[in-house]
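Input: one structure, supplied below.
Note that one protein chain is taken out, while the other chains of the complex remain in position.
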Amino acid sequence: MSGLGENLPQTAREIWRRAVPVWAALTLLLGLTCGLAFVPLGSGNVMVALFIAVIKALLVAVFFMHLIRPDPLLRLAGAAALLWLLFMFTLTFSDILTRPRPMQPGTVTPRTFDTPAASGVRAF
Amino acid sequence: MSVSGTAEALHEPWRSLRRQREGTSFGTWVFLGSELMMFGGLVLIYAVNRALHPDAFTAGGRETSLIYGTVNTAVLLTSSLTMAVGSEAARAGLRRLALRTLLATIALGCTFLAVKGFEYNEDIAKGMIPGPGFPLEEPAAQIFWALYWIMTALHALHLTVGIGLVSIFTYQYWKLERLHQSPAFEGTALYWHLVDIIWIFLYPLFYLMGRS
Partner (left out) sequence: MSGDTARIERAGPEEITPGERDSYLTHETGILSWLLTEDHKRIALLYMFGVTIFFFIGGAAAVVMRLELFTPGSDVVEPDTYNRMFTLHGIVMVWFFLVPLIPNTLGNFLLPLMIGARDVAFPRINLASWYLFMTAGMLLIYAWIAGGVDTGWTFYTPYSTAFANSHVVMAALAVIIAGFSSIATGVNFIATTHMLRAPGMTWFRLPLFVWAIYGTSLVMVLATPVLAASLLLIAAEHALGLPVFDPARGGDPVLFQHIFWFYSHPAVYIMILPSFGVISEIVTCFARRRVFGYNFMVYAILWIAVVGFLVWGHHMFVAGQSLYASLVFSFLSFVIAVPSAIKVFNWSFTLYRGQITFEPPMLYALGFIGLFTIGGLTGLWVAAVPVDVHVTDTYFVVAHFHFIMVGGAVTAFYGGLTFWWPKITGRLYPMGWARFAAVLMFFGFFFTFFPMFIMGYLGMPRRYQVYPEEFHVWHVMASSGAVLLAVAYLLPMGFLGLSILRGARAGDNPWDATGLEWCTSSPPPRENFRTPPVVRERPYLYHPDAIGPGHETREPHRRQGQQS
């Protein structure tokens, strides 16, 4: 635990030296993901874009948010949220992907009304 | 690093500044976990609807403004840089560097909001509001755009709160009402980086769909 930051950079030079390379990598990845979006990869586009986003997020989390410092409690807190997101996504998709055809949204379009019944009418 | 200010940065119930700083970092991380869950829930809605209507989402994604989005992403990444440097400088007691970078962070955050304002203007002018008169013919494209409005607005709201916090703490630091050892800078920096991470994910979801 480094609560008072005894072993951390103390001069402006050191602080910039640690931060700027991370920023440079992030900017490069931004250019990469933007460029790759124009390359036709079919369904791979989404995969690649999200993969690069994950790398960028990890860079921010590890270096800017100091997860590189050996503090097990903070790493645990970060990991816990990710695990819970996994729970939410996995089980919801286990429903969405296994529904029989008649129960899938969009397969049976209900009668539409000319004007929606109440949406937008009452805000408060 | 002066120790004389320690007594004022410290407050009940903590018995040492080190412990208070650790506690604030930990508490902020726990809070960030909850923020992640909230945006994660919204991303789940996006993911499910995308899985059900991939073509409509691709069509909807083409209409977002890539230039504004990319510029904003670059702005926010840079603001993360200045925020990281600012909070580290505050911790090290480097007053001028801290004040300058924190001010730069505020400026970049406001730039993001300004660019967003122009972008929203353009989107409204194009008629990208779900409802009668929506330009795209796939019905689920309206869901894409509904999520676009809701999630980017929520992100902008979080960013505004972040700008407010940084402004308050920078002002207090400038006026010497808040000492550089205060855990507030680290906590705010963590929050700011999370806002950046959320945008890192919103960018491909809303701006990079259907470009190829």
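Letters A and B mark the chains in the order given here, with residues in each chain numbered from 1 onward.
Basically, a contact is a pair of C-beta atoms (placed from the backbone, for glycine too) under 8 Å apart; a residue touches a chain by one contact, two chains touch by 3 or more.
Just so it is clear, the structure is predicted and the values come from calculations on it, not from any experiment.
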Determine which one of B:A9, B:I45 or B:C110 touches the chain that has been left out. B:I45
Contact with the hidden chain, among B:L17, B:A56 or B:L76, goes to B:A56
Interface with the unshown chain - residue positions in chain B: 12-13, 19, 22-23, 26-27, 30-31, 33-35, 37-42, 44-45, 48-49, 52-53, 56, 130-131, 139-140, 142-143, 146-147, 149-150, 154
Residues of chain A (touch criterion as defined above) contacting the omitted chain: 73, 80-81, 84, 87-88, 91-92, 94-96, 98-100, 103, 105-106, 109-110, 112, 116-124
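Everything below uses one rule, namely that only the chains that are shown with their structure count from here on.
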Give, as an integer number of Å, the spacing between the C-alpha centres of chain B and chain A. 12
Which residues, counting only chain B, touch chain A once they are in their complex? 17-22, 25-26, 29-30, 32-34, 36-37, 40-41, 44, 47-48, 51-53, 66, 70, 73-74, 77-78, 80-81, 83-85, 88-89, 91-92, 94, 97, 131, 140, 181, 189-190, 193-194, 196-197, 200-201, 203-204, 208-209, 211-212
Help me check something: in the complex, which residues belonging to chain A touch chain B? 1, 3-5, 8-12, 15-16, 19-20, 22-23, 26-27, 30, 33-34, 37-41, 45-46, 49-50, 52-53, 56-57, 60-61, 63-65, 71, 73-74, 77-78, 80-82, 84-85, 88-89, 92-93, 96-97, 104-106, 120
